[in-house]
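Heads up, this is only part of the complex; the chains shown haven't been moved.
Lettered A and B in written order, each chain numbered from 1.
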């Protein structure tokens, strides 16, 4: 049985709770949330929030899919995870973070404290998103990517002046690339496999695989060395 | 009657609640808060927090004005809105944001998730402040401005080494200007009407109307084209 004696727990009767789930205090679980075995939910977490859309928001309306949290994941203090998101097995969602509708966090990935994963983002496995990162809607983050603290992405060159239905273009971070702290990525940028973006760079063009870029705007300064490739470190 | 059966609601007897107000779980409403008709208050929101000032803070003491939330506004999950703030009709205050004393958010404006609007900020109507933005004290944001994610402002060139009473100078963002993601604005900067600040720019001088600036420090690279003006898109 789940620990339904947690203080202040507000648990929807339509939510599903697996075995050995631990709840902190003052957790709110909305309708339809599916919580797998061995999941940890810390104090003040809100699960299954229904997207409350502003009339002018470009995000699609919720399609009714529930929030699913796979076995062994941890949702840390005061995180908010929306209905329609999917949290993979063993993933860790950090304190005070915000994960929006239809975003998927792969198995074993970590989203750091205070980070925001907007709607319709796909994050692979073993990804490490550090503290205070912003991943804009429609971004793709492949397996084994590292995103440094306070890095951020954008998805709309026009800043809201475009025809209705114009697709937004998030960042694409290819397998095992690394994005430094405080980096800024303009809309639609792709960072290649095993590429390295230095801290504080403003990335205005695609980054080739294994390239190391830095500066404003970011320019290629060298290749990532063989001994720095992920295969050396796993 | 308001939905006073919301779980964990802590509602001051001196607060005023309009018709058809919806409360999420664990909402705290402090003394004197005025909530208009049809307002939505999501889980974990704190309304009417009294400014708890550090002895060295430069912010004026609260003058006793209450928090007022106009009809149809939405205060999203875990937002904190201070006593003395004013939230306009239909405005949306995002998840985990923080709105301080004496700040005004105009009708139909949106403050994104995790953003902070410091004390004494004036925000006009139909403004879109995206995710994780920081608007410093005494900033002015006119109607129809767009502020990209993680953009930030400053208001004190001396970083706290000035004579008592020296006024702080926030940013002034004039009508329909657009400020890109991750931009940094130094104290007292004015961004002109319909101007465009590129993502990642560090703005150290005023930006003329309709100018497009980019880089560190930001320089004018072209004018905003006729077809990009707001009148084309509304």
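One rule holds for everything that comes next: a residue touches a chain if its C-beta (ideal position, glycine included) is under 8 Å from a C-beta of that chain, and two chains touch if they have at least 3 such contacts.
Quantities reported herein were computed from a predicted structural model and do not represent experimental measurements.
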Margin query: Can you report how many copies the full complex contains, not just the 2 shown in place?
Written below: 3
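Keep this in mind: only the chains that are shown with their structure count from here on.
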Next item on the list: Find the geometric centre of each of subunit A and subunit B from their Cα atoms only, then give the gap between the two centres in Å, rounded to an integer.
Entry: 25
Next item on the list: Name, in rising order, each residue of subunit A that touches subunit B in their complex.
Entry: 8, 10, 26, 28, 44, 46, 49, 52, 54, 56, 78, 80, 96, 98, 114, 116, 118, 132, 134, 136, 150, 152-154, 158-162, 184, 186, 202, 216-217
Next item on the list: Would you pull the subunit B residues touching subunit A in the complex into a rising list?
Entry: 7-8, 24-26, 40, 42-44, 74, 76-78, 92, 95-96, 110, 113-114, 128, 131-132, 146, 148-150, 178, 180-182, 196, 199-200, 215-216, 228, 230, 232-233
